[in-house]
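For this depiction, one protein chain was excluded, whereas all remaining protein chains were kept in their positions.
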Amino acid sequence: MSHHTRTQTPGRRRGMRMAALVAAAGLALTACSGDSGVPGASNDDGDEAPAAEGEATIRFAWWGSDTRHEVTQEILDNFMEEHPDITVVSDFTDWNGYWDKLATTVAAGDTPDVITQEERYLRDYASRNVLADLNEFSGTIDLSSIDDSIIEAGQTDGGQYGIPTGVNAYAILADEQIFADAGVEMPDDETWTWEDYVEIASEISANTEDGVFGAQDYGFNEPGFAIFARQRGENLYNEDGSLGFSADTLAEWWEISLQLRDQGGTPSASETIEVDAGGPEQSLVGTNSGAMAFFWTNQLEAVSNAAGRDITLLRHPGESQYERTGMYFKPAMFYSMSANSQYPEAAATLIDYLLNSEEAAELMLSDRGLPANTEVRAAVQDQFSEIDQQAADFLADLEDEIVDGLPVPPVGAGEVAEITRRINAEVLFDRLSPQEAAEQFINEVETATGQ
Amino acid sequence: MSALGELAALRKTKGAKDTLSPSERGDNKAAIFFLAPWFIGLGLITAGPLLASLYLSFTDYSLLEAPSWIGIENYVRMLDDPRLHNSLVVTFTYVFVSVPLQLAAALGLAMVLDRGLRGLAIYRSVYYLPSLLGGSVAIAILWRQIFGTNGLVNQVLGIFGIQGQGWVSHPDYALGTLMILNVWTFGAPMIIFLAGLRQIPEMYYEASSIDGAGRVRKFVSITLPLLTPIIFFNLVLQVIGAFQAFTQAFVVSGGGGGPADSTLFYTLYLYQNGFRSFDMGYASAMAWLLLVIIAALTAANFFFSKYWVFYND
Partner (left out) sequence: MTERQDAVSTPRENPARDASVTEAVPPGPQSQAGAASGGAGTLPVPAVAFSTDERPPLRKHRRTAGSRVRSLLKHAGLIGFGFVMLYPLLWMLSSSIKPNALIFRDPSLLPTELDLSNYTVGWNALLHPFSHYLLNSFIIVLGSVLGNLMSCSLAAYAFARLKFKGRPIWFAIMLMSIMLPIHVVIVPQYILFSQLEWINTFLPLIVPKLLATDAFFIFLMVQFFRGIPKELDEAARIDGAGHARIFFRIMLPLATPALATTAIFTFIWTWNDFFSQLIFLTNPDMYTVPVALRTFVDSTGESSWGSLFAMSIVSLIPIFLVFLFGQKYLVKGIATTGIK
């Protein structure tokens, strides 16, 4: 090999390699920019001729644990039997993995046809044209038996981007046994005040053995604050996505939390954080070491099973203390559809089935919240387990007291859970005063939601 | 970039010889053959995503919509992001404390478990077991069983009448427990050390035994110098790995890097930006800053290696 060729060979090789690089990068980038946007407009596969769809294969994505997967698969099998021309491919994983995967598939234009959504991310996806406006499929998806106020929860950016699967409420789960052990009477949850709450919790801690507490700290979850603010006539978010509360209200919320900690009603800061990270099974109520904790009503079963005791549902304190009630029905999840679905009619058919089929509801029961469809709910209610029945009754009692739902949270609301948890830790460890914390929270949330 | 030492060494040899020997010319040809799979992999699989992420770092990219070019804005934003600065502090602390500790533990146990002991296979396997767990979700629970308020550590402290606290959930100690977690999983470097020890020709030890050298002297004058390439390898890769530490912090803190950002590793913050805040452009820019940091440290490692790493070739 001469000197000449020796220098040229690697050069040529590098050139070829670079070409391959650029090709690969280019491939990647065109895919980025190509598939993920603009619904309707560039669709050659879109909503042209639903009738001609014929055989369709659609993908349905959801999150959850093994019990939900099993039930859902059964529902899907039934659905496919009823609709032999539609094949549904399931795509499920745990909560965290779900959102990573969903974002990645959307980026590559591989969006699942039917997507399970959550309040906090609904607007993120809807405003970026990932989701289809389900109003266009009103012929297929029957919403007549679902309460308008619940349907509204999926309306944002001028369209119906999700339909609630069912509803939950954020409530207090109380262990009557611990109340009894402490010799403290169960409160009347229609009239109790926040002051009562602090007092009761502290009393229980004082009257029970070490390691048993009156309450679990509530400051890590922003829906709790939303209720607190609504009681005072404020709100977490306004319709337009701006913040609807004053710093003073938020500071007060954290001050009560510190009062509880200082009076021994809740555990020390580090134990609180630990318990919070453990989920329902490792919560204070779940491990028989606390009398009260805030949870969603659909978590009642998990907590009850972990505790091995009957757990009672209570309203938030302060529901009759201020201007109005604060509690609300939260859509447990939403069914949404990809804006770029190749088989939108098939996807709509599946959504309709999941919402309105009694057969489906009999399997699903309250796993995706208390069914949004009131007719279906009435039909399957007697099949609920005792615990589900308890939750259903509790929600039914609330029906008349609840003033309205929450507006759809703004784009970026998915980050707020994280911000709340972090700033709450700062407060509990006395690294920020409640007032400072409130200001920082407002700052960060406004940045996150682009307000 | 990261092979400054190599570069310097190569220049030296080149300067010494003006013309290439026939065998070296053959080397070029052979290299193409030996590196063929790697070149293909680089071109087809590695380089594309790498360059794509570089491009994305100059864009506003939500993952859900097409990226739009915004120049160096992401990089400018990094200057003024307190959480990013905090995550750098957390990560650097983690790297500089836990990597040396982990390597020391690994080397120490590799020496003990090298030979001359009954049941070595069992011991090795037992000590490797924790590393098998990887990033299992169970880690979070297990770690709480040790460092939680009612965990093993506090139970032991309780025997001595000391009232411990929840280490894993206290902002001042949480990072420490993650460092211990990292040291706890010293299995991988230990195995590499063991393999390295195996490669040291026995005759050196025999020769020095004849010279009457003791254990310590054998360790210092034979084992250590001959093991330096492996120590170096472990150092370089554990540093790279520690900078990218993610899974354990993610699992233990439940994804948030808490309490109060005390375990917010750089990659965890990057992940939050990319997948939770739909800001993959910023995440990509962060990734490239990390690459520059790691590359600089690796280059430094290579540069200093010529003072302490001994090769046979």
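Each chain carries a letter (A and B) given by its place in the written order, and its residues are counted from 1.
What we mean here is this: contacts are C-beta pairs under 8 Å (C-beta built on N, C-alpha and C of every residue); 3 or more make two chains touch, one makes a residue touch a chain.
Treat the numbers as computed from the prediction; the structure is a model and nothing was measured.
Of the candidate positions B:A121, B:I159 or B:V216, contact with the unshown chain belongs to B:A121. The missing chain, though absent from the display, is touched by one residue of B:V99, B:L175 or B:A283; that residue is B:A283. In the complete assembly, the contact with the undisplayed chain comes from A:G97, out of A:G97, A:G139, A:G183 or A:G233. Touching residues on subunit B toward the chain that is not drawn are 1-3, 5-7, 9-10, 12-13, 23-24, 26-28, 30-38, 40-42, 44-46, 48-50, 52-53, 56, 63, 112, 115-121, 123-139, 141-143, 145-146, 150, 152, 184, 188, 191-192, 194-204, 206-209, 221-222, 225-226, 228-230, 232-233, 236-237, 240, 244, 246-247, 254, 267, 270-271, 274-275, 280, 283-284, 286-288, 290-291, 294-295, 298, 305-313. Subunit A residues in contact with the hidden partner, per the touch definition given at the top, are 6-7, 10, 24-25, 27-28, 31-32, 59, 63-70, 73, 89-97, 100-101, 104-105, 107-110, 278-282, 286-288, 298-299, 301-302, 305-308, 367.
Following the convention adopted for this analysis, only the chains that are shown with their structure count from here on.
By the touch criterion stated above, subunit A contacts subunit B in their complex at residues 1, 6, 9-10, 13, 17, 20-25, 27-29, 32-34, 36-37, 96, 99-100, 103-104, 106-107, 124-125, 128-130, 211, 267-274, 277-278, 412, 414-415, 418, 421-422, 425-426, 429, 431, 448. Those residues of subunit B lying in contact with subunit A across their complex are 20, 25, 28-29, 32, 39, 42-45, 47-49, 51-52, 55-56, 61-67, 140-141, 144, 148-150, 165-171, 253-256, 258-261, 272, 275-278, 280.
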